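Apart from one protein chain that is not included, each protein chain of the complex appears where it belongs.
Our next item is subunit A:
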Amino acid sequence: MSATAPLKIVAVSAGLSSPSSTRLLADRLAGAARERLEAGQDRRVDVRVVELRDLAVDIANNLVTGFPPRALKEAVEAVTEADGLIAVTPVFTASYSGLFKSFFDLIDHTALTGKPVVLAATGGTARHSLVLEHALRPLFAYLRAVTLPTSVYAASEDWGSSGDEYTEGLPSRIQRAGGELASAVLGRTVSGASGAPGPDDGEDVVVPFEQQLAGLRLD
């Protein structure tokens, strides 16, 4: 990565209505991250939101055929190439939505290795807030992404209330998560991190045949 290339923040929103509170939360988190990134260094910050609703049929088709249609391929590339990721899902039946999971099912399991991720979810009731910890965090742990400590849950009432004696309000939680993402992205651009290569990274990735044979201890 060159020092002048823009920093890429990608937010994945699995909201289904338009406008949706899931999309709104994704936008707010991306905005908070952008603000902190722009304050901390000189590089431009590109924010892109991937709306899974627009890709719903492509996602289903990829599950059936095994390869992504063009728009989906491009969205997956945006996610895997992002410097920082924001993943937001509505809570459906006590977990992330099926569409959200299906999208991440289509990403190579090594492609998010080391990537900083903010986890976020929306729901009609605050009683589901731990879905972030018992569903989303294990999913991204499996993908070896670096999930940031602050995850953001927005229940319906959070949009119109401030914090209480136990919790900060939604805006300050968003600020905190955006700040954590910005710090992780800036730290990572120094240390670097990358996923393992897959077959589509193609031609330069090959284990020489002698080595494959040697692995079997054959003549």
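Odds and ends about this structure:
The rule we apply is simple: a residue touches a chain if its C-beta (ideal position, glycine included) is under 8 Å from a C-beta of that chain, and two chains touch if they have at least 3 such contacts; residues count from 1.
Operating definition for what follows: contacts and distances are computed from a predicted model.
Chosen from "Oxidoreductase", "Electron transfer flavoprotein small subunit", "Monovalent cation/H+ antiporter subunit A" or "ABC transporter permease", the protein name that UniProt gives for the omitted chain reads "Oxidoreductase". Screening A:19, A:66 or A:149 for touch with the missing chain picks out A:66. Contacts to the hidden chain, counted on subunit A, fall at residues 60-61, 63-67, 69-70, 199-200, 202-203, 205-209, 212-213, 215-218.
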